[in-house]
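Of the protein chains in this complex, all but one are displayed in their positions.
A and B are the chain letters, set down in written order, and residue numbers restart from 1 in every chain.
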Amino acid sequence: MKRFYGVLLIMVMLIGTILSGCSTGNQNAQEQTNQPAEQETAPEAVTLKLGIWSSSPAEKKIVEDQLALFKEKYPNITVEIETIVGDYMQKLQAEMAANTAPDVFYLDSMPAPQLMDAGVLEPLDEYVTKNSVDIEDFQPQLLDAFRWNGKLYGIPKDFNTLVLFYNKKMFEDANIAQPPTNWGELRSVAQKLTKDSVKGIVLSSDVARFDAFIHQNGGYLFKDGQAALNLPQNAEALDYYTGLIVKDKVADTPQNIGVGWNGDAFAEGKAAMAIEGGWMIPFLKDKSPDLQYGMAELPAGKQKATMSFTVAYAMNQKSQHKDEAFALLSFLTGREAQQIVVDSGLAMPSRISLFDAYKEKYPERAAFIEGADYSVPYQYGLLGTNLQKAANNASDAVIMGQAKSAQEALDAAQKEVAQ
Amino acid sequence: MRKRYILEVIDGYLFLLPFIISVAVFLIGPLIYAFFLSFQNFSFLTPQKAQWVGLKNYLDLLHDPVFIKALSNTAIYAVGVVVIELILGLILALIANSNIRGKTFFRVAYYIPTVTSTVAVSVIFLYLFKADGLVNNILSRFGIQGPVWFNSVRFALPSIMMMAIWSSVGTYMVIYLAGLQDIPVELYEAAEVDGANEYQRFWSITLPLLRPVIFFNLVVSIIGALQVFDQAYVVSRGNGGPLNATMTVVLYIYNKAFSEFDMGYASAAAFILFIIIMALTIIQRMIFKDETN
Partner (left out) sequence: MTKNKSPLSIVVFIFACLYAVITLGPYVWSILTSLKPTSELNSMLVNFSTLTTENYRMILSEFPFLRWFINSAFVALVVTLGNILFNSMAGYALARIRFPGREFIFMIVLGLMMVPGQIVMIPMYILLSKLGWVNTYYGLTIPFLTSCFNIFLMRQFFLTIPKELEEAATMDGLSRFGIFFRIVLPLSKPALATQFIFSFTGNWNSFLWPSLLTSSESMYTLTVGLNSFYGQYYQYWNQVLAGTIILTLPTIIVFIIFQRYFIRGISTTGLK
């Protein structure tokens, strides 16, 4: 009996000591991060937390390189990277509620309105003026994605637009000299390229792709805080997009082709064209290094349009070191740091003054830059993911034959969002 | 006698003390908090703007077609998965407990899917069940044109059910297995002497004595099935598609809470699910009520 209590006691004590032993290291680290807050008198010792996600090792390397430069300029500011694993918005939300959120962090354009509206972000206008940041150098559409009620809440760190990737060999074999430039050509070119095991183009049932066609047709899904999913010009565009799959049978979704996403279908030669962004380039280099491909602007409808995807750096409204945080934020979006983005080739710099440098370095990628001027940020205000989901359901419904027409599907989607 | 009774009470609570402390500190508080949130228009981003809205969240949910769809998907999922898991789990346990050759091998083989991460299981299944994957390849040899499993309105949910059964039936097998160990060998020996064959022994000894374990498996599998989240989340990349075919209640709650920041509404949905599970558990307890004696 006593032996059992002895064992029990030892076990409890053991767990206790191990726990305290192992966590001291970390508690010290925590205290260290807290200390600067109390020592406002010594401004040279500031530690900032920088919240990012990492979608590729190359992306993380960009940030690390940028921070190395930052450290040279501001030796007094230590920056700790917190790479958020798992669901980014979930963790950010929890950290904000508990006041443990990073000082400066990545903010995607899609959830940005919710955060801007909630007042958890620090408005940047004053800091921009105070530090005379050349804010007009940023591509205006990208900047607008982070404006709310007239205030600026984030500075875009880079961006990507959608372009048309085309398989050069397949184009040659089918005697097609030029990539299609309008809807009619897209259809006929896709027709020529479609063979038994190859589709002319791979199109995903995703609003992040077909919304470009809606804008090309003069439509929009969202304006002035309101959903406008079922406009006739939207239905016309969705009808064209899904028609390539359902009626013309010159296109198909990655799922029906049997791959994970558009990139796979294109890389594996199962589709001759694909609509994707710059993230395709490193992917293709890795997956099919020998593939000869070109990149062109998206074919135009009534007008040219493409989607832009952008991520900004935003500042936590509860940051203890706002001036230092802005120094970091403006450095990361400054010319020097943006040059690193250019050199990496992973995304495009958000600064107009670097566009030429980018085009010079990557002439074959000019289409991305051309698209910037007529691009629409992927963002639906406070309706955000709600609208995104409803729109995806609409295209799913048409492609899977669950709706009679694009108009009917969009009517249903509009109803779904409205309530 | 009175003293003994008091001692029993003290012992009872002493044995439960670690559980009571840990639950009181870490779970009950957050739960009550969440319960209050379910009557508010609440977001963790703007706790200062919270508004008391009474039963509005609950009433809205009952008219929310996506939530209703999520409930019906979850119900279909639960019925299919629970029935198959409980039966298949018992069969596998009986096999792994018999004198079959390579017993350890079979135990490990059947348990392996249970310890594999959901992400990996999903990757494997997405690969096997893709449009031109292995499964459709085999089907086509029999002249059957296989569907696009995970991206078809009709087959997406059954595909997820299949995946769930494959990956968690091992858990129930292990529980049955441990339960089978508790049945005294002497009972079987006595029955054999009386001339009972294998089927009779199974129906008159194994099954009745496994009652508490079956009750456990039933309750746990229903609770687990009604809370299905991982598979639906990974396979549909969080959106419950195609066309809400894989939208489950917990996935719906998750989306409301973490991508639409509507924590009050999400909490109300969670408590509706809680009430449903609770009612089902009470019914099961009534059916199995003599199991405590």
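What we mean here is this: contacts are C-beta pairs under 8 Å (C-beta built on N, C-alpha and C of every residue); 3 or more make two chains touch, one makes a residue touch a chain.
Worth saying up front: this structure is predicted, and the values here are computed from it rather than measured.
Checked against the full complex, the candidates B:V9, B:L55, B:I76 or B:I144 give a single residue touching the omitted chain, namely B:V9. The omitted chain makes contact with subunit B at the following residues, 7-9, 11-13, 15-16, 18-20, 22-23, 25-27, 29-31, 33-34, 44, 91-92, 95-101, 104-117, 119-121, 123-125, 127-128, 134, 166, 170-171, 174-175, 177-186, 188, 198, 209, 212-213, 215-216, 219-220, 223, 227, 229, 249-250, 253-254, 257-258, 263, 266-267, 270, 273-274, 277-278, 281, 291-292.
For subunit A, the residues touching the chain absent from view are 1, 4-5, 8, 11, 15, 18-19, 22-23, 26-27, 29-30, 53-57, 59-60, 80, 82-83, 85-86, 90-91, 93-95, 97-100, 260, 263, 268, 283, 286-287.
Basically, only the chains that are shown with their structure count from here on.
Contact residues on subunit B toward subunit A in their complex (touch as defined above): 43-47, 64-66, 126, 130-133, 148, 150-153, 239, 241-244, 255, 257-261. Against subunit B, in their complex, subunit A makes its touches with residues 87, 89-90, 93-94, 96-97, 111, 114-115, 118-120, 205, 253, 255-260, 384-386, 389, 392-393, 396-397, 400, 402, 416, 419.
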